[in-house]
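A single protein chain has been removed from this complex, and every other one stays in its place.
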Amino acid sequence: MTALPHTAVNPDQLLYPYWAEITQIKPETEGVGSIWLRFEDPAIRESYRFLPGQFNMLYLPGYGEAAISISSDPQDTKGMVGHTIRFVGNVTKAISRLKAGDVIGLRGPFGSAWPMDEIEGRDVVIASGGIGLAPLRPAIYHILHNRQKYGKVLLIYGARTPKDLLYPYEYEQWRAGGIDVQITVDRADETWDGQVGVVPMLFYRFRLDHQKSVVLTCGPEIMIRFVIYEGLARRIPAERIYVSLERNMKCGQGSCGHCQIGPYFICKDGPVFRFDALEKFFNVEEY
Amino acid sequence: MLNNPTINSTISLPKTEFDTLLAALRELGYQTIGPRVRDESIIYTHIEKLSDLPQGYTSKQGPATFRLVKSNHRRYFDVIPGAQSWKQFLFPPRTHLFTVEKVERWDIQPNAEKPPRYAFIGVRGCELAAIEIQDRAFLRADFHDPVYRARREGLFILAVNCLHPAGTCFCASMGTGPKVQGGYDLCLTELEDTFLIEIGSELGRDVISRCQYEPASGFLQSAAAKGLERAAGDMGRHLSLDDLPSLLTDNLELEHWDEVGKRCLSCANCTQVCPTCFCWDATDHTDLLAHSTRRERVWDSCFNPQYSYVFGGNTRPTIKSRYRQWLTHKLGAWKEQYDTFGCTGCGRCITWCPVGIDLTEEIAALRKEAQA
Partner (left out) sequence: MAADPEVVSALKNIPWFAELKPEHFNRMAEAATMRHVRAGEELFKEGDKEDCFYVVIEGRVALDIFVPHRGKVRIYTAEPMDLIGWSVATPVVRHRTASATVVQAGRLVGFEAEKIRQMSEEDHDFGYIFMRRIANIIAGRLMVTRLQLLDMFAEPNAETRHAQ
């Protein structure tokens, strides 16, 4: 069976999964966990590569597939791929009941990536909320590995409460690597001495050089919308704002039709879009 | 009888010889599929001989109306087909993809069935155009659908020029008919006593060479040409394409969307009958002991509530938003995606919509509002 180089996608069989063993399940926050997968086929383990922002389709026989972003380091795979999953429904809840050693199907990687090369030399603002940090973490790792290629890097990350913050154990490392990590929560109790507010709000706490800045954003669509308003209000042009979107999807290959928005298939033309491509319909209700 | 039919030439095949043609195709390993009367409509199914075809019928079609009419003519291909299209053979409504068995580990067995080889008998211009539109969706440079490809590559097409369009037809507006535009092995025009046949491929030439055919006289050829000219003027409907696709893609917030949203039932009939609609879903069927799972690909529709469901809600919760998605895709975004419209003017969605929503009229109403 022929696999395209670097991918676990079979061009001759529709939806054909490649088996991977769960090497580790790591609880992250309430209802969210990371799973690490290792392909059973050593050839794929060797050749599989992905770019920050891409996703896999994870398959559990009997339950179905779910699109899940890759949340691990693209450079340092050691034959393993990490995903951070919010256990919400049929497939994802079934995944939450698996344990290390269990096997799961995987197809991928699919979709467009964060424009890590094009944005070299720029100030980078990463604005994310909730589980939306997962698809941005590979971009963060990429920046840490290539820190000198970027200007100022500001990560604004928000979650509902302090308990819902993803990857808190890595923030210090990111800061040490030269990223200004700003954390905020929607609400807290009096033991929280961090920031309370929402992600878009943090935009006006920082002076952004609109000539130099790019924005990468992922999170609840409503948050993305407000981040875009704030970015545009700070005169960062739509061509320098990148968003990652989520829609129902079944194939990941621009065939099943589900994920369309205007002329785009989010699974192949996205999930990462330059905002000027979306501007025309992003605010059309229910489009 | 001539010895050497050539590609692009036209011959005359006496109707009595048609069964030889069908037999030749079966000999070559094809299943011969064509129109047949069933349950007061026309379906596409296996045919063996000319007499299986709906001789002497026509169909009366209008919004939400299909009526098979038996008249006294003796022709076989005068009836404009029913709800079914050839799509169901190339892109089956349900396909078994693979089965996963849990032994120690997951063990996967792809569906090993040999893909069927079909000979389609009686493909109209709009229908052939629809197949070519689906080719663009399923056979892209960066992705091909293996199920579709296997069937499409083994396909034989006997096309038919339309001489009697129905009330919901507008293929002339879409440039897909009534004369077939190419892409066939053989293309037939039905005259009173004979079939005029243009040979479109080497395979078609081979099949014809196995039959007792005759030269096509100039008289017959001009009779066919006249018939086609008349048919082009006989379209039940018309659609102006001048301002498409931008009329739709630039006017997503017209009030008329609400208006049509109130009439549409979101029943998905239009997408099921449309020969170009290609959306699908994947489902798993597990045996009771959960040892074996059968994975299938099934037709889906942008009118299904589940279609755009994401955790926490639905990106298109209203019927208005679904109808808008459907129409702005067909005659809007499709153009940018595949460099063609997603509509061939076959009229099925008009005929089979239970409330008679007519896209040519909806476009006209949208245009009127946009220009106001």
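Every chain is named by a letter (A and B) in the order it is written, and numbering of its residues begins at 1.
Here, contacts are C-beta pairs under 8 Å (C-beta built on N, C-alpha and C of every residue); 3 or more make two chains touch, one makes a residue touch a chain.
All of these numbers come straight from a predicted model, not from anything done at the bench.
Q: Have a look at A:78, A:205 or A:235 and name the one touching the chain we're not showing.
A: A:205
Q: Taking the full complex into account, find the residue in B:14, B:175 or B:317 that is in contact with the omitted chain.
A: That would be B:317, which touches the missing chain.
Q: Which residue numbers on chain A touch the omitted chain?
A: 88, 129-130, 159-160, 164, 186-190, 192-198, 200-201, 204-205, 219-220, 222-223, 226
The rule is short, and it goes like this: only the chains that are shown with their structure count from here on.
Q: Touching residues of chain A toward chain B in the complex: what are they?
A: Residues of chain A touching chain B: 11-17, 19, 61-65, 86, 88-89, 103, 105, 246-248, 250-251, 253-258, 260, 262-263, 265, 268, 280-281, 284-287.
Q: Can you name the residues of chain B that touch chain A in the complex?
A: Those residues of chain B that touch chain A are 95, 97-98, 100, 102, 105-106, 108, 110, 137-138, 140, 142-147, 249, 252-253, 278-284, 286, 290, 293, 295, 297, 300, 302, 307-312, 315-318, 320-321, 324-325, 329, 333, 336-337.
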